[in-house]
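This structure is in structure tokens; I'll ask about it shortly.
Omission of a single protein chain aside, the complex is shown with its protein chains in their original locations.
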Amino acid sequence: MLTQMTYREAVRAALRQALRSDPRVFLMGEDVGRYGGAFAVSHGLLAEFGPERIRDTPLSESVFVGAGIGAALGGARPIVEIMTVNFSMLAMDQILNNAATLRHMSGGQFNVPLVVRVATGGGRQMAAQHSHSLEGWYAHIPGIQVLTPATVADAYGMLLAALREPDPVFIFEHATLYPLEGEVDETAEPVEIRRAAVRRSGSDVTLVTYGGTLGKTMQAADLLAQDGIEADVIDLRTLRPLDRSTILDSISKTHRAVLVDEAWRTGSFAAEISAQIMENAFDDLDAPVARVCSAEVPMPYAKHLETAALPKVEEIVSAAQELISRHG
Amino acid sequence: MATTSISERTTVDREHGLFLLREMLRIRRFEEKAAEMYSLQKIHGFLHLYIGEEATGVGTMQAFRPEDAIVATYREHGHALARGLPSTVLMAEMFGKATGCSHGHGGSMHFFDVSRRFYGGYAIVGGGLPIAVGLALADKLQNKQRVTACYFGDGAVAEGEFHESLNLAALWKLPVLFLCENNLYAMGTALVRHQAQTDIALKAASYGLASQAVDGMDVLAVEAAAKQAADAVRNGNGPVLLELRTYRFRAHSMSDPDLYRSKEEIEEWKKRDPISLFESRLREWRLLTEVDGTRLEREVAAEIDEAVRFAEASPFEPVEELLKDVSGPLKC
Partner (left out) sequence: MAEFLMPQLGADMTAGKLLRWRKNIGDRILRGDIIADVETDKADIEIEVFTSGVIERFLVQPGEKVPVGTLLAIIQEDGKPAVAEPGHIPLVAPGLPQPVTPTLLPPVIAARPPLMERRPGRQRISPAARTLAANLGIDPGSLAGTGPEGRVTLEDVQRAEQANAAKPMPELVLDRQARMRQVIAAAMARSKREIPHYYLSTTIDMSRAMTWLTQENLKRSVEDRLVYGVLLLKAVALALHEVPELNSVWIDGKATQNSDVHVGVAVSLRGGGLVAPALHHTDRLSPGELMKNFRDLIQRARAGSLRSSELSDPTVTVTSLGEQGVETVFGIIYPPQVALVGFGRVVERPWSVAGQIVSRPVIVATLSADHRVSDGHRGGLFLAAVDRKLQEPESL
């Protein structure tokens, strides 16, 4: 049964469902309770579930992420909300040195069933310290999983799926997606989190993206279609583990790929995907893999500068066109 | 915040006295053997010895029950031994063998034992405090009357995580017993050089925790203080911090040339060697005989030799299993 709702409401619905069905689940983070959540995701949950299960924390990212790890070790199922990826740096030690390592470092004796939700991305003129896209940094770390739901249905489904995982899961919610409208089937089967989704089919070029740039990529695909260029659009959904097969299947058909990633170009996750495509589909490529990423600049405040720095629909279109014209 | 000292203790019964002495001696000989093994290149990387601090680990461990949780630091051999992890698997872990308590994945700094709720073993100073807070949080949420023991040094007091952790534990009234083993040095930097306020128990009090400073060289004083504090924590009174004033007789680690302390200072503290102090007390109270002493040494020596033999004979994990345990099934 499908219900129309926003991405924000979908996350809230998933939280509610999790809190209702499993008493071990609790939410903790800054302003998740009384404030209703910095992005209004947890609005109303404090009233429904009480302060034991919806816990406002001090501005202490390190201790509340670490406590999430400890609570998970101790048998709870915490959902930690780090307000934005920009503040997650303060908890990086706990994430890298504890969450990701405890299982292996202990010789397999422990697992850390922790879910961490993090808002991410730029495009709202929040300036240099509030506009980062650091999902790629997290995707670098063995021992954790990195999810990037880009649709309303995934915002709901992937959170519930993450709560079933025995190892830490980081869910990145691009802040511009919160008002996005879509459909959710709350009775649906749990979603598979380790597979990418093909959002559009075509056989001339493969466009790969995740999270907040899916919208721009779909727009670019529509524009390309007007020129007779039909694109496959792949929404990665999860960065780690990466569903390489879906990407390679598409490239074996199109022979051309454009990767769209809001992170800075150097060392972006798109660079990793490009390397994997080169390694595994070398003979299928008719053209080098192209990347459309953010410009190498701290995110400026002024609107026109911010827009210039972020990936643009026109850039995606011309990157795809160039692949086709240059290489026949 | 009175310092409890041995003069307030009257006596202890023979069995318990010998037990405490033996526990401290096991640690001392284990650490000496570890140093020897390191110099013979059986143990590699970092090795941080607990020599001189035995009374704090042994004394405090008496306050904890099997269902409690222990979070320690990289200077954890004493805590692990006192908690009951066998010296064999600890030595094997340091030798990097598959039979080690962490299957050879952790080494000296990362001992783990799920059956004894021994949660490591952290190389990042202050890194274990938030974990301890979380374990206590889980207990509170699940209404389990258990204590989480959180050991750390004076160096950790400088890290943000110390402050965040004490604050949150006090705010949410979590059952953590914070145990600061103040050996006066954060590696090469003396406490007076890294803290404007050197009274650690006072710092804790400023966050709303009940706190006390204890003579860390007096195993009976430590034990008494720890039992009292643990009971308070277990009964839901919120977190407590004990500042255990102690000293390490060896350098920070095997790599440390120990240039920042004077020989005189070390010799001065060695006069308060917790093992010698306790031995003479036990003799004074006629609880320890010459025969006892010799027997203890012999038994401990045999145990340690056995640990080395076990470690030597144990296999290494096959390299094909390199990627095992990065992710996997539910355990907790």
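As written, the chains take the letters A and B, and residue 1 is the first residue of each chain.
Here is the rule we use: a contact is a pair of C-beta atoms (placed from the backbone, for glycine too) under 8 Å apart; a residue touches a chain by one contact, two chains touch by 3 or more.
What you are looking at is a predicted structure, and each value in this text was computed from that prediction instead of being measured.
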Query: Of B:89, B:170 or B:282, which residue touches the hidden chain?
result: B:89
Statement: Out of B:65, B:193 or B:309, only one touches the absent chain, namely B:309
- prompt: What residues on chain B make contact with the chain left out of this view?
  reply: 32, 36, 38-41, 44-46, 86-89, 99, 253-259, 295, 298-299, 301-303, 306-307, 309-310, 312-316, 318-323
Message: List every residue of chain A that touches the chain not included in the displayed model.
response: 244-245, 248, 252, 279-286
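Criterion: only the chains that are shown with their structure count from here on.
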- line: For the pair chain A and chain B, the C-alpha centroid-to-centroid distance in angstrom is 41
- line: In the complex, chain A touches chain B at residues 24, 26, 52, 55, 57-58, 60, 62-76, 78, 93-94, 97-98, 102-113, 142-143, 145, 166-167
- prompt: Which positions of chain B touch chain A when the two form their complex?
  reply: 69, 100-106, 110, 112-114, 119-124, 127, 129-139, 141-142, 148, 160-161, 164-165, 167-168, 171-172, 324-332
